[in-house]
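One protein chain omitted, others in place.
Chains: A and B, in written order; residue numbering restarts at 1 for each.
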Amino acid sequence: MVPLEHILIFSAAMFCIGLYGVMARRNAVLVLMSIELMLNAVAINLVAFAGRLDPQRFAGIIFAIFVITVAAAELGLGLAIVLRVYRMRTTVDVDEIDLMRW
Amino acid sequence: MDLGQFLFYAAAAATLIASLGVVLTRHVVYSALLLVLALSLTGLIYLLLLADFLALVQILIYGGTVSVLLVFALMLTRPQERPVLTHRGWPLAALGAVVLFAILLYQSLATPWLTSVSDARAAIGATPGVAATATPLGRSPGGVPVARLGEPFRAGPSDIGTALFSTWAVPFEIASLVLLVALMGALVVARAAGEPAAEPRPPAP
Partner (left out) sequence: MDYAWLIPALCAGAFFFNIIVSRQTGRLKHGLSAAVSIAAILAGFALFIVVFAGATEQLGEASASTESAQHLLFDRVPWFQVGSYPFFGTMVLDWVSIMMLGVVTFLSALIQIYSIGYMHGDNRFWWFFAVMSLFAAAMCTLVLSYNFLLLYMAWELVGLCSYLLIGFWYHERDNAEAAKKAFVTTRVGDVGFFIGIAILFVQTGTFQMDEIFRRVQLGSLSPGIVTAAGILIFLGAMGKSGQFPLHVWLPDAMAGPTPVSALLHSATMVAAGVYLIARAYPLFAASPITLGVVATIGTITLIFAATIALTQRDIKKILAYSTVSQLGYMVMALGVGAYTAGLFHLFTHAFFKALLFLGAGSVIHSLEPVLHGTGKSPNDIFWMGGLRKRMPVTFWTFLIAALSLAGIFPFAGFWSKDAILGGALGAGAWLPFIIGLITAFLTAFYMFRAIFLAFFGEPRWPAALGQAAAAGHAVPELVAPGVLATAATEPAAAGAMDVQTREPGEDVPAHVPAGPQSRPEQTAAEEHHAHQTLPHESPWVMALPLVLICVLAIGAGWVGIPGLFNPFAEAIHFGSPAEEAINPVAAGLGLLAGLLGIGLAAIMYWKPLLSPAAVANSLPGAYRWLYNKYYFDEAYQWLIDHVVLAISALMATFDRKVVNDGMVDHTGQAPVGLGARLRYLETGRVYTYAFAFVIGIVVAGAILAGIFPSITANFW
């Protein structure tokens, strides 16, 4: 039995790696990918808790299903927006998409 | 350590390395492929955590559709020259991520998780003879009887299906609504500006 803490540390690490990716990457698609990483880390967390603390009701697993669902939806929509922006500005560099600034 | 534990640690390590690759590499396609790898390994981890159905769902969705979607997106938005993929300010971002990790680490280790019967009894100070229930994760009512804490339980597809349509029916419907909205939104947004849906063509002379 892997101790619960180790799973939590692992998912925390994955979350933080994804966070770094969101902040540091310039390509919009890569940012979206990093968001996927973060969401999956959360899902792992939920599943771990479900397995250890609440196995009879497995609410965490249900939650994780929903997380995956919403993540997929959000990814689709996000990519649609990126494509649209690409058509207009021929770039997906987040640093160059800064019209709403001072 | 037994096989299960070893597999878990190996998969976890591989996932983390793949994730690092996703955020650090300079080739976008490598990022995409490494992401697929990471998420697939996550599916394996779900399996090790006794969530079979979820592992299937994960591999289907992420390994199947999401990866394809991402590759397409990368293909369609390919810049002309070799771009710089990381901000100038990436050390700060790294610092932020590390700090957050440290906090989460500390929190995971410091919290007394009620993962065994003895822990639960100690936490609630149960007196013998009284049917003690522990409320896992804090505050929800109707706790699991203490006697059954720590017993592994594999949630199969039928269990999950039943739960989805009974206890979690409302969130299920809402999730389907979300998907519908996302679908339509993506259609509208991605359509080229000014492109007519179906314009009647003038009759050819």
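As a convention for this text, a contact is a pair of C-beta atoms (placed from the backbone, for glycine too) under 8 Å apart; a residue touches a chain by one contact, two chains touch by 3 or more.
These numbers come from a predicted model, not from an experiment.
Per the touch definition above, the residue from B:104, B:155 or B:186 contacting the chain not shown is B:104. Contact with the undisplayed chain is limited, among B:23, B:39 or B:93, to B:93. Interface residues of subunit B facing the missing partner chain: 87, 89, 92-93, 96-97, 99-100, 103-104, 106-107, 110. Counting over the whole complex, subunit A has residues 19, 22-24, 31, 94-95, 97-102 touching the chain that is not drawn.
Please note the rule applied: only the chains that are shown with their structure count from here on.
Note: centroid distance subunit A to subunit B, computed from Cα atoms, is 7 Å.
Residues 4-5, 8-9, 12, 15-16, 19-20, 22-23, 28, 31-32, 35, 38-39, 42, 45-46, 48-51, 53-54, 57-58, 61-62, 65-66, 69-70, 73-74, 76-77, 79, 83-87, 89-90, 92-94, 96-98, 100-101, 104-105, 108-109, 113-115, 136-137, 144, 148, 151-153, 155, 159-160, 163-164, 168, 171, 175, 178-179, 181-183, 185-187, 189-190, 192-193 of subunit B are the ones that touch subunit A when the two sit in their complex.
Across the interface of their complex, subunit B is touched by residues 1-2, 4-10, 12-21, 23-30, 32-34, 36-37, 40, 43-44, 47-58, 61-62, 64-66, 68-70, 72-77, 79-84, 86-88, 91-93, 95 of subunit A.
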